[in-house]
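Here it is, the structure, as structure tokens.
For this depiction, one protein chain was excluded, whereas all remaining protein chains were kept in their positions.
Our next item is chain A:
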Amino acid sequence: MSGGNIVARRPFPAAAREELGDAQLRANLRKATHTIRDKRLRVVGEVPDWEALRQSGAAIKDDVLSRLPELLEEFEATATAAGATVHWARDAAEACAVVTQLVRDTGATEVVKVKSMATQEIGLNEALEAAGIDAVETDLAELIVQLADDTPSHILVPAIHYNRSQIREIFTRNGLSALTDDPPALAEAARRHLRAKFLSARVGISGANFAVAESGALVVVESEGNGRMCLTLPETLISVVGIEKILPTFRDLEVFLQLLPRSSTGERMNPYTSLWTGVTPGDGPQTVHIVLVDNGRTETLADDVGRQALRCIRCSACLNVCPVYERVGGHAYGSVYPGPIGAILSPQMSGEGANRTLPYASTLCGACYDACPVQINIPEVLVHLRQTGPHPVAERAAMRALSWAMRDRRRYTAALRAARRGAAPVRWVAGRRGTVRHLPWPLSRWTSTRDAPLPAKQTFREWWATERGQA
């Protein structure tokens, strides 16, 4: 059972076509993804044991996944002993209900939020709004998206689809005055807006990058320090955490705190890493809740090939190197998890809606696998999901016919000859260029964007038979 903002409403090709029409979007994405891509390459290149680190990251995560129930129980015990209250949620709706009730119990009508994928996934802001509670996003990019009444289009940089003059416009519309569209001016406007919220908020809501089983500690990795404000100032802190975020020991952070910043922001180290363990009397939030969310993860874990997607640490390196993501942006994927990782994560967490079209949203170019800090073989999982998903009837028939024809020498030779002969009149039409500009449906899907080549006048095997007297 699962739900929330991980179900694509429209098939990927249709959604992508619409996004492709937005020239400004493509220019923004190209500039941003190439900038982060180059930064990542530089800082990864300076680590001599990067490949060993990736292997360690993958191995630690695989170990966690192989004994997840036991580690989760250990985490519950240690976190509880440290003064936190642990809640369990099977799906998005349950998680939202738990958090909403916890906020209601405090009597607060406004909460401040740390940037979090888990709360985006479960649709928490919408649920809180329905309960009359204002959820204020405090991450700069999430704030931009929230003020624009939009949805995030990137895991790390939710407002990647906007440039700075568009951001200034959004701010101005919402009464945040920025004198220019210089990044410092925009940041200052957001700072003034948020400072008042931090000081008055009684409840903070976060996710967590890691949850340490041996101690019950949670870890949030961020750049701005706004997260640190939310984690320390309010009286009550509620953290929504996917069950795969567990790490066995504190020592394991050594690997991930090297892998994550270099892969995500292209920095050697992120500016703020916050760790907290339950309640510390007289310091920070005195009421601490942790909501552990499944929402389709257990089903993903059950798949031998697909479970590697649960190693993901949400760095978004795969998005930044993906040529498909670069052209269409995150909204085309219809889920809070876009790009290559989204194309394998969303359909595994939920088979609903148009999620089945996502495994085809890739050329299998492999750039994502090379970039992944925990070695998720995304192309392998994409093909696996194509294998296990439903196939169009006509396509299956064509694939079967081709396989039947090509497995036997006589049938294969006859098929090649038939294709060559069938192309003869087309070749006459094609004339000297030798390629075809328009073909009827379904081949028009090829000629919509490029000319089609024609079968040669003589196949290779015919040439060989003539020249070498065989076949």
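As a working rule, a contact is a pair of C-beta atoms (placed from the backbone, for glycine too) under 8 Å apart; a residue touches a chain by one contact, two chains touch by 3 or more; residues count from 1.
FYI, contacts and distances are computed from a predicted model.
A chain of the complex is left out here; the name its UniProt entry carries, from "Heme exporter protein B", "Alkylation response protein AidB-like acyl-CoA dehydrogenase", "Fe-S oxidoreductase" or "Amino acid/amide ABC transporter membrane protein 2, HAAT family", is "Fe-S oxidoreductase". Only one of A:Thr78, A:Asn125, A:Gln348 or A:Ser362 touches the absent chain when the whole complex is considered: A:Ser362. Although one chain is not displayed, its contacts with chain A can still be listed: residues 12-13, 16-17, 20, 26, 323-324, 327-328, 359-367, 369-370, 383, 385-389, 391, 395-396, 399-400, 402-403, 406-409, 412, 416, 419-420, 433, 435, 442, 445-446, 448-456, 458-464, 468, 470-471.
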